[in-house]
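The other protein chains are all here in position, but one chain of the complex has been omitted.
For clarity, chains are labelled A and B in written order, and residue numbers in each chain start from 1.
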Amino acid sequence: MRHYLIRRIILTVPTIIGISLVSFVVIHLAPGNPVDSMTMLDPKVSFEAREKLMAQYGLDRPIYAQYMDWVRRIVFLDFGVSYRDGQKVIAKVAARAPVTLLINILSVLLILLIAIPIGAASAVRCGGLYDRFTTVIVFIGFAFPGFWLALLLMSLFGIRLGWLPVQGIVSLDFDTLTAVGKTVDVAMHLVLPVFVSCVGGIAGMSRYVRNNMLEILHKDYIKMARAKGIKERDVIYKHALGNAVLPIITILGLSVPGLIGGSVIFESVFGIPGMGRLFYESVMSRDYPVVMAVLVIGALLTLVGNLMADISYSVADPRVRYDK
Amino acid sequence: MIQINHLTVCYNQTGCFAKASSLAAVDGVSLKIQEKSIFALVGESGSGKTTLGLAMTRLINAGEGGIVSGSVIVDGENILRLTEEKLRDIRGRKISYIFQEPASALNPIMTIGRQIDEALLAHGIAGKKKVRDMALESLRAARLDNAGRVYDSYPHQLSGGMKQRAMIAMAIAARPRLLIADEPTTALDIDTEKEILDLLLSLRAELRLSILFITHNIRIVKDIADETAVMCKGRVVEAGPASKVFRAPRHEYTKLLVLSTPENFRRGIKI
Partner (left out) sequence: MTNKLFVTGMAIVSVLAVMVLMAPVICRYDPVSINIKQALLAPSNAHIFGTDYLGRDLFSRVIYGGRVSMMIGLVAVMIALITGVVVGSISGYYGGVTDLVLMGVVDIMLCFPALFLILAVVAMLEPGIVNIMVIIGLTGWMGVARLVRAEILSLKNREFILTSRALGAGSARIIFKHLIPNAIAPVLVSAVLGVAGAVLLESSLSFLGLGVQLPSPSWGNILMEGKASLGVCWWPMAFPGLFILITVLGFNLLGEGLRQFFLPYKV
């Protein structure tokens, strides 16, 4: 298995290069260059000043040289400075990343904890009332637009009922709270965003678990387990479910980009200071260095997520673990 | 001794809950299996032999079909009327199974040892301390040298023949009285087939086991069966001691089966 892991890690290198390439190309799709947009409105800026500015940003060099310059810098995590406020990009991203990561990790945990039992129960009671009821709920949950859900929840729980805070990650009087109080405060602010983030995932995953379990329940080894006289409960939970959840690890890996992308929406609606909202603000203000940085980092996070999923899968599935 | 009386089994798609016996998979079958006897259930695909085997301990999925009428008497009790709990007692303890494809009948994510332990623990035959030894004993009885290594292996690490032996070890671990073998050698090559058949014969002697051998292969049946029943389209068309049935088949279908062998073909015998 070590060979497999080493090979897998080496294979990520071309992907990383590809990620940097795509990010670079996307940003440079705009006609004109960043200096133009910065100085266009100021007629007092002379031609020489513009040239100097372009040289400062390295924009006078051929495009492939710019790419190499940029790559050389980002390897050391130097993503340059923001066009908006001159702060170091990496600092801005690092300040926002933990919140997004926290919300997404909580989402994943909730998805696993809730979707697997629901899906398994649906499969066992296939065709019955529980199954049909959950199917309806699941389909609706899956089709719910995230931003609409966020707005509805905000209006219901925040404005009308006043049970939960709906903006930001901390309350205004955060600093005056005790350690416990601070934790509770953050937790309250996280309830709605995490919920919005994981609804779609729970719906999709529980449907997947259900369908997978149904297939497995018809397999020969389930029949064999019953034929041995094992309790039906053990047949389902030890034999069937164990096999059903293996591919879930892979599916989770595939849903990481969706989760990260979705954070743009609910972070904007709930005013959460995370990477998603940073990306949105930077896109709107054409803050290219930040946009590139978040694109690259977002994609790298996905890559790491996939890698972890692959490694977990190869450890969990004995067929891969004990195979050259 | 096991007695099957007028057993009728239907599958849902055929809609035979409406019409009594038009498209039953198993149609009014009666059989008697003696102790220490090898009973061969012969027929082509679709004759209902596999369904009959599964129905004997109600292993047909509720969603797919069900037993419409009849009875299966084991030790004086009708299996078809037992509670879930009592049924579980019978499964594995009095009647156990081996299937055609060992690769799909073994749970891929559990070690062989654990799958055998399960059978022993479920029936309270051994506590956690003794269960490994008993499992190893079963593996050795199934002629697997290196029982310890097999115990710790996962199914995909074993060859086809070893998987089949492991399945047999699993089936005999609780010392059942009847082993239902559904085409156990069909997926194996000729040499392995012979080994498995030898194994089954010797197990019959060692463990006082009866075997219900389900197959479409007349050649095997001629070699090892004591009693036999021939099934066609859900009905038993002929039954009796194997030697009599094969030497002098009475029903047309049996004649066809018996006489259509490669040797007869070579000799030019026309049916």
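Going forward, a contact is a pair of C-beta atoms (placed from the backbone, for glycine too) under 8 Å apart; a residue touches a chain by one contact, two chains touch by 3 or more.
On a predicted model such as this, the values are computed, not experimentally measured, just so you know.
Engineer: Quick check: which displayed chains does the absent chain contact?
Structural biologist: Listed by label, the shown chains it touches are A.
Engineer: From the list A:9, A:30, A:105 or A:184, pick the residue that touches the absent chain.
Structural biologist: Only one of A:9, A:30, A:105 or A:184 touches the chain omitted from view, namely A:30.
Engineer: May I ask which residue of A:236, A:272, A:291 or A:309 touches the chain that does not appear here?
Structural biologist: A:291
Engineer: Out of A:10, A:129 or A:159, which touches the unshown chain?
Structural biologist: A:159
Engineer: By the contact definition given up top, give the residues of subunit A that touch the hidden chain.
Structural biologist: On the subunit A side, contact with the omitted chain comes from 14-15, 18-19, 22, 26-27, 29-30, 127, 132, 135, 139-140, 142-148, 151-152, 154-155, 159, 254, 257-258, 260-262, 264-265, 268, 279-280, 283-284, 286, 291, 294-295, 298-300, 302-303, 306.
In this section, only the chains that are shown with their structure count from here on.
Engineer: How many angstrom lie between the CA centroids of subunit A and subunit B, rounded to a whole number?
Structural biologist: 51
Engineer: Okay, in this complex, where on subunit A does subunit B touch?
Structural biologist: Touch list, subunit A to subunit B: 126-127, 217-221, 223-232, 234, 239, 242-243, 246, 317-319, 322-323.
Engineer: What residues on subunit B touch subunit A, complex-wise?
Structural biologist: It is residues 54, 57, 59, 61, 63, 84, 88-93, 96-97, 99, 101, 104-111, 118-119, 122-123, 154, 156-157, 167, 170-171, 174 of subunit B that touch subunit A.
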